[in-house]
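Got a structure for you, written out below as structure tokens; questions coming shortly.
Yeah, one chain of the complex is gone here, protein chain that is, but the others are all in their spots.
And now, chain A:
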Amino acid sequence: MLVEELPAVEPVDVDWSHVERLLPRRTVPTPTDKVAYPSGWTPQRGNPSLPYSVRRSVNHMLPVYLRIMEDGVKRLTVVRNVRGDIWKLHDELKRHLEEANSRYIASRVNEVSLYVQFKGEYVQQVKDWLRERGL
């Protein structure tokens, strides 16, 4: 199409903030401090009294995941990115989960990849336990 054939245009005076609102952020925002978080999410406050901590994900979420394997039969709860004394975290968390669920829970610690695994589905309980400690 030739430039002469294109329709004539005129500029429009518009509030550019309307356009900026449509453009996405390039980075994940840091959540601001609020009085309450109705969804149950809490920011990481840190706990210097504990010899361990967990690194939050890029989206500021706790690194506790459910791995479902063997076509839904095998379920593992994984706590990733554990820093500090990983065995201490494992022992305390295992004691808490076994008491709360009144059963033996098989577990595994990987010191190289820094994760702790529990056999079963305990994601919410682990997250609540970590949140109580401000991690």
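In this text, a contact is a pair of C-beta atoms (placed from the backbone, for glycine too) under 8 Å apart; a residue touches a chain by one contact, two chains touch by 3 or more; residues count from 1.
As a convention for this text, contacts and distances are computed from a predicted model.
Trainee: Among "Transcription factor bHLH91", "NIP7 protein", "Sorting nexin" or "Large ribosomal subunit protein uL15m", find the name that the UniProt record gives to the complex chain excluded from display.
Mentor: Answer from the record: the omitted chain is "Large ribosomal subunit protein uL15m".
Trainee: With respect to the chain omitted from the figure, which of A:28, A:68 or A:106 is a touching residue?
Mentor: A:28
Trainee: With the missing chain put back, one of A:60, A:119 or A:133 would touch it. Which one?
Mentor: A:60
Trainee: Which residues does chain A use to touch the chain missing from this display?
Mentor: Where chain A meets the chain not shown: residues 7-12, 14-19, 21-25, 28-32, 34, 37-41, 59-60.
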